[in-house]
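Let me begin by handing over the structure; questions about it come next.
With one protein chain held back, the other chains of the complex are shown just where they sit.
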Amino acid sequence: MNDQTKTGVIRRLQSVEGHVRGIQRMVEEDKYCIDIIKQIDAVQAALTKTQEIILDNHLHTCVTTAIRDDEPARREAVIGEILEVFAITNAR
Amino acid sequence: MNDQTKTGVIRRLQSVEGHVRGIQRMVEEDKYCIDIIKQIDAVQAALTKTQEIILDNHLHTCVTTAIRDDEPARREAVIGEILEVFAITNAR
Amino acid sequence: MNDQTKTGVIRRLQSVEGHVRGIQRMVEEDKYCIDIIKQIDAVQAALTKTQEIILDNHLHTCVTTAIRDDEPARREAVIGEILEVFAITNAR
Partner (left out) sequence: MNDQTKTGVIRRLQSVEGHVRGIQRMVEEDKYCIDIIKQIDAVQAALTKTQEIILDNHLHTCVTTAIRDDEPARREAVIGEILEVFAITNAR
């Protein structure tokens, strides 16, 4: 990742970390279950957005390089990985 | 899509269509709600698998051609579409 | 399900069936892969909405009856099923 993407991704993950600590406090303070479930959902949405930023960077760098490469095996590898990401993120 | 992929995708969609008709009968015959919900889930899994096959074909054809193209705008377009697919399928 | 819910659910499933047939035509007519993937996503969203309507009905009927029952095993059964629905629909 270039430095800007890296900084952005780390900042998002730090924010997720703080959010998860906040949810621990909600549990300790006996907050309403449904509100806790909703906060966990918000964390998951933030993580999906982070995955999207990393995938964006990946497509512009590794995938572009590999697909422009003359070696078919390299292209197959990156395409296989994108399909795997699609499969695992949609199987959740 | 090449003919083989096309045939495979259409066959999967026909199977989904039959499955959905079967679920209509389950509703008419007052089958247990939870069983109906599970059958709908199975249809959704079959549709996700179909999307994956179409995406696989797309990456091997349009995306590969566009990324190997000398025109940066064409590359950007296909990359943007993959990210959009990731975003919409994970926002559901 | 009461008659009104049943009619509504069947109508939604018939609409899904028509949508899936339309997507088959898109494949036959070589429509753009990304557009086909998006249409499949719309079908999945319609199916999730249908599951929600069935779950709504189920909570108001079977689940309410079972939880008001004096038999703990009946309550456990319906609660277990709701958790199973949560698990399978979120594991996709």
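Letters A, B and C name the chains as they come in the text, with residue numbers starting at 1 for each one.
Here, a residue touches a chain if its C-beta (ideal position, glycine included) is under 8 Å from a C-beta of that chain, and two chains touch if they have at least 3 such contacts.
Computed from a predicted model, the values in this text were never measured in an experiment.
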Interface with the unshown chain - residue positions in subunit C: 48, 51-52, 55-56, 59-60, 63-64, 67-68, 75, 79, 82-83, 85-87, 89-91
Positions on subunit A where the hidden chain makes contact: 1, 6, 9-10, 13-14, 16-17, 20-21, 23-24, 27-28, 30, 33-34, 36-38, 40-41, 43-45, 47-48, 50-51, 54-55, 57-58, 62, 81, 84-85, 88-89, 92
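The working rule: only the chains that are shown with their structure count from here on.
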Cα-centroid distance, subunit B relative to subunit C, in whole angstrom: 17
Interchain centroid distance [CA atoms averaged], subunit A/subunit B, Å: 22
Rounded Å distance, subunit A centre to subunit C centre (Cα mean): 28
Two or more partner chains touched - positions in subunit B: 48, 51, 55, 85, 89
